[in-house]
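Note that one protein chain of the assembly has been removed; the remaining protein chains are unaltered in position.
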Amino acid sequence: MLARLMKYEIKATARWLLPLYGTILIFALINRFTLFSPVMVFNSTYTEYSIPNQPVFSIVKGIASALFMLIYVLLFVGVFVATLIITIQRYYKNLLGDEGYLMFTLPVKSWQHILNKLLVSLLWYLLSSVTAICSILILIPNKDWSQLSYVFRQLKMIYGTSGIIMLILLVILNLVLNILMIYSAISLGHLFNKHKLLISFGMYLGIEAVNQFIILFVMLITTKIAFGSLNDISFNYAGRFGTLFGILSVLTVLLSAGYFVLTSYLVNRKLNLE
Amino acid sequence: MHNILECENLSKYFGPVKALDSVTLSIPKGRIVGLLGPNGSGKTTLIKICNNLLTPTSGKIRIGGFEPGIETKKIVSYLPEKNYLNNWMKVSEILNFFRDFYDDFNMDKAYDMLGKLKIDANTRLKTLSKGTKEKVQLILVMSREAQLYLLDEPIGGVDPAARDYILETIIKNYSENATIIISTHLISDIEKILDDIVFLKDGQVILTKTVDEVRDEYGKSIDALFREVFRC
Partner (left out) sequence: MMPWDLKPDRPIYTQLIEQLELKICSGVYPLGSKLPSVRDLAQEASVNPNTMQRALAKLEETGLIYTHRTSGRFVTEDVKMVQKVKEKLAYELIQEFLQNMKRLGFDEKEIALIITKMAGGADNA
């Protein structure tokens, strides 16, 4: 059943995101040429291609490449904004709006609906990130890639390969937590008759505050344990960070589970579609 | 098992507001029942509880012996008053959707009805008129071979010709194994196809009789009786 839900969820959302991905990749390509390749014009006098000298030409080229760069940057930001909007909208509209009458009468458990939305949102976030990274790689000409790999080697030295993996894992777990926080906030706001969106937003801030408090509290305790005195900074990062990341990961998973249970409960027993 | 729906002292409160007040009801299989009452009488609340879209505050409810949940959703086919179709699918896609989730969905019947109502399966739901969307929703619901059909105002927004077709479809789909509960205001139109009627007022059941019992005992139609009982 979950797979079927996901199939339709992906179908519903792909029609917005895939074109966006295509567009950003195209603009990455365009920018690669406007930024890094000189514009060649066939010069009849010398019967060869050469870069023209006229100032008008360079002004036009300047404006054009600036414009294309602007669009690309907007798209880059836009891809993630769009993914966030879709995450919120799919939950709000498809589950708690009129379509909820269709979804919640399907012979499917409530938590499967939430898991479905969560997994597909996560998928799009990952794909958006991959697309963004690909667009950067398209943008930057091959000869400049060595500079990028230098950055990676530096990171690897500081955090270790396992550290980088843990970092990525933590980012993903945090993503899951954030999505579940959004769902919880929307579901809580839905309990009220008026100003649902406003209350949801307020709830989200509240949840965020609660989270920060919990995380800060746990971190204070564990850093004390992991690093001993806070003054002693001359130690091997990689090992200690492992413990730190481990604790943070577990905490994130527990919090995520908590919000998942909360959302499931709200949607199962406190559902009240208009 | 003789009864498809059993409610025992079912109550639902929304804060201080009592939407359903100790409703006790037994509805057997193979009946076409009219759930009648003015706005705010609790009809929609009762129907939503049957669909597990609302949880009761107290009391019991069983459908086919089960509490509202996955097992009941498999055997209940619900037509809400609202339009619940999404925008991006085509008619054929929403049909496939139903077939994917409901084992009792009869695809042939659905296409047959689409044909009779002259609806092109290839059109996008977004482009359909309100009336046509309602027809599509009705087709989806009636194409399921369910044990309990819950129709909330099925003939409200459609033209008289479609109305006749809908009533015809309900009669045609009648089976001794299925029960149809119709909640509506347009009583005179559906009166003849009902077996039983339930009058609901302020969340309470104030009358349950067969249509002929009412006509016999009160000497008037259900429509006339309704107007009398619920006079403003």
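Per-chain numbering from 1; labels A and B assigned in written order.
FYI, contacts are C-beta pairs under 8 Å (C-beta built on N, C-alpha and C of every residue); 3 or more make two chains touch, one makes a residue touch a chain.
None of these values were measured; they are calculated from a predicted model.
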Touch partners, limited to displayed chains, of the chain removed from view: B
Among B:4, B:32 or B:142, residue touching the chain not depicted: B:32
Sole contact to the chain not displayed, among B:15, B:160 or B:219: B:219
Where the missing chain touches chain B, by residue: 30-32, 164, 167-168, 171-172, 174, 188, 191-195, 211-212, 215-216, 219-221, 223-224
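In this section, only the chains that are shown with their structure count from here on.
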Approximate Å spacing (C-alpha centroids) for the pair chain A, chain B: 43
For the chain B and chain A complex, residues of the former touching the latter: 14, 48, 51-55, 70-71, 73-74, 76, 78, 80, 82-86, 88, 97, 100-102
Contact set on chain A toward chain B in their complex: 1, 4, 8, 11-12, 15, 94, 98-102, 104-109, 269-273
